[in-house]
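Only one protein chain is missing; all other protein chains are in place.
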Amino acid sequence: MRGSVLSSILLVCIGVFYLVCASRYDFGRLPDPKAGFFPTIAGIAFVLLSVSLLLVSVRSRGRGVPDAEREALTLRRLFPAILVLGGVVIHILVVETVGFLLASTALMMFLMWVRGARNWVVTTVMSAATSGVLYWLFWVVMRVPIPRGALWGG
Amino acid sequence: MGELYGNLAKGFAGVVTPAHLMAVFAGSFMGTVVGVLPGLGPSATIAILLPMTLTMGPTTGLIMLAGIFFGAQYGGSTTSILFRMPGEASSVITSIDGHEMAKKGRAGAALTASAIGSFLAANMGFIGLALFAVPLARYALRFGPPEYFALSFGGLLILANVSGGSRLRNLAMVGVGVMLGTVGTDPIAGALRLDFGVSFLAKGIDYTAVLIGLFGMAEIIAWAIAGDGGVPRMTAIRVRDLYPTREEWRRMVAPIFRGGVVGFLVGLLPGPGAITSTYVSYAMERGVSKRRDEFGRGAIEGVAGPESANNAAAVGQMVPLLALGLPFSGLTAMLLGAMMMQGITPGPLFIAQRPDVFWVLVASFFLGNLVLLVFNLPLVGLMAMVLRVPMTILMAIIALLCILGTFSLNSDFVDVWMMLVFGVIGFVMQQFHYEPPPLILGMVFGPIMERALVQSLLQFQGDLLAFWARPISAVILSAAIAVAVAAPLWAWRSRRAGRNVAGVVQG
Partner (left out) sequence: MERSKRSWWVTTAVAVLAGVVSFVPERATAGEEKFPNRPITVMVGFGAGGQTDIAVRVIAKAAEKELGVPILVVNRPGGGGTVSVTALARTQPDGYTLGIITAQSLAAPFMERVAYDPFKDFEWVNGFGRYIYGIYARSDAPYGSIKEVVETGRKNPGKLTFGSTSLISALGLKFVEAQDNVKLTYIPQKSGQEVMTSLVGRHTDFGIGTPDAVQPFLESKDAKVLAVVTPDRWEHLPNVPTLKELGYDIDTTGWMILGAPAKTPKDRLEIINAAWRKGHAAPEVKDVLGKLMLWAPFTSGAEIKDAYPKKIAVWKRLLEQPAEARPK
């Protein structure tokens, strides 16, 4: 499989890192295990697992069925995803300030725009409606706290 | 038996008061909403509604909360089947075959199978509850830390491979999940672990946030990149696509029945019964099915079984609560709290002392279950049509749902950031062919396993042989190790045999 060697090396590194962190905690003894006991054992097991994975993938390198339909993931192709993630990040940062309704409407409009929506009327209406429905469902029906926005003292 | 009917009759008589009926409907409605919406789970809702149940009569509040509790197990499969986005851990397994069915246009059939299976299995559970509550609960008491360790360790070994794919990779994902589960406070001394001095890791990593990220956010990222070539869109829904074919109905029966039994028994035991039951049911169905290769590509057994199991497990969780007053999970602990607030103290004498409460509750379970079926069946048609909505709008709505749902877990933005991070990780995992379900399994079971292991070691002063001295844990551990060792050996042997026979190495 593609990238097997690379990914298993990564896993080994994660395992070793984890073990190093786990070793900083007191291991204790068998009748009196402490905070480091289980993580150390789990870490060792994981390192063994990922090393096995590495060995297997090295051995079968070049032998697997190639991934036919996969195109290269260039930055250009990843760009819409970056936009989406960026939009969500901004939403999280802003929502306590401007309130859920406004932030979510904005986010939805942005996401739809990223996907190519150009009919502003439909976009705005759908976004506002969805935000409103979700607000109603979560806060009014379920009484789950939703950030109302400090701007309005909410 | 006659006594049972008499009690049930009294219970039903007690349930048909206006207040109680309203509670059943309200609870079922809210439960369905909670179940369909990702992230938002019954625990957040029940916790918030707890003080409000004070003003309702003793039983009324309970009926409503129970309605939410059971209802949440119904809707969970919706996003799971339609978008491969489980909203909670108990729907992860359903997403495997459920979404494949949706891709083939059988979303309606999958949703119906889920609803019918849930209904039937829950009823099976209620019967078990009504007939055998006390002896079952007493038996469940015999499970102590060594047994939980055996169950969780064995469970990890056997169930890791449930979603297919390379065995080693799945085990590695389980390992990652276990490691993630150790972040936060350790179960013994409560010391902070692996938090790197950062406060947001101190409370640990919420596995529901991780799963919404791994499945939900990752899918959104994939869609953003794939453009319209992503998930096949349904243009025309024919009525017969909404419901299962005769063949599918036939195939559903046995998995529902097995799921009900397995789910109920698993739910009896402490721990995340609903989640575990789905993994076990799926593994079982794949094991006994003659259509093993269809699993992972849209086998209806892979939907009917787990969905039935998680509803039966919810009922199973009620058994120790009502029969002994011992809640084995966070949700049932809240129900206990609600009861205590009303002055009803469930305990070993509860059923005997307060039959007025117990049987009315049981009757409300049956009734609520019926109401839930009535709510959910028409939803099938509605939901299947959701697939006709253009991706542009759908993706945006789902993104918002992921954010809001994750936030509602603990009213904490930290969870939302986690979801984002794991969304990216999930996308990367997809690219490298690593499956998410084993990771979730590891995160859920890891802490349980650790706590059970440490408690056992403390109790037996480090004597490892103690695990084999006790009958239940000995059996489970031996079976798990046997299966874990035998399966890859078998696969390896058949691969070698295949090579010798075929003569030509494939790839």
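In this document, chain identifiers A and B correspond to the written order of the chains, with residue numbering beginning at 1 in each.
The rule is short, and it goes like this: a contact is a pair of C-beta atoms (placed from the backbone, for glycine too) under 8 Å apart; a residue touches a chain by one contact, two chains touch by 3 or more.
Keep in mind that what you see is a predicted model, and the values were worked out from it rather than measured.
Peer 1: Among B:Gly105, B:Gly144 or B:Pro355, single out the residue that touches the unshown chain.
Peer 2: The one listed residue touching the chain not shown is B:Gly144.
Peer 1: I'm checking contacts with the chain that's been left out. Which of B:Ala13, B:Leu54, B:Leu382 or B:Ala469 qualifies?
Peer 2: Missing-chain contact among the listed residues: B:Leu54.
Peer 1: Looking at B:Gly154, B:Gly213 or B:Pro327, which makes contact with the chain not pictured?
Peer 2: Of all options in B:Gly154, B:Gly213 or B:Pro327, contact with the hidden chain holds for B:Pro327.
Peer 1: Could you tell me which of B:Ala202, B:Ala226 or B:Val421 touches the chain that is not displayed?
Peer 2: Answering carefully, the residue with contact to the hidden chain is B:Ala202.
Peer 1: Hey, which chain B residues sit against the chain that's not shown?
Peer 2: Against the missing chain, chain B presents residues 43, 46-48, 50-52, 54, 141-145, 184-185, 187-192, 197, 199, 202-204, 270, 320, 324-328, 330, 333-338, 340-343, 345-350, 410-412, 451, 455, 458-459, 461.
The definition used in the following text is that only the chains that are shown with their structure count from here on.
Peer 1: How many angstrom between the C-alpha centroids of chain B and chain A?
Peer 2: Averaging C-alpha atoms per chain gives centres 21 Å apart.
Peer 1: Where on chain A is chain B touching in the complex?
Peer 2: For chain A paired with chain B, touching residues are 1-4, 6-8, 11, 14-15, 18, 21-22, 25, 29-35, 37-39, 42-43, 45-46, 49-50, 52-53, 56, 63-65, 73, 77-78, 80-81, 83-85, 88-89, 91-92, 96, 100, 104, 107-108, 111-112, 114-117, 126-127, 130-131, 134, 137-138, 141-146.
Peer 1: For the complex, give me every residue of chain B touching chain A.
Peer 2: These residues of chain B touch chain A: 30, 33-34, 37, 40, 44-45, 48-49, 168-169, 171-172, 175-176, 178-179, 182, 186, 188-189, 191, 193-194, 220-221, 224-225, 227, 391-393, 395-397, 399-401, 403-404, 407-408, 411, 413, 416-417, 420, 423-424, 427, 431-434, 446, 449-450, 453-454, 457-458, 460-464, 507.
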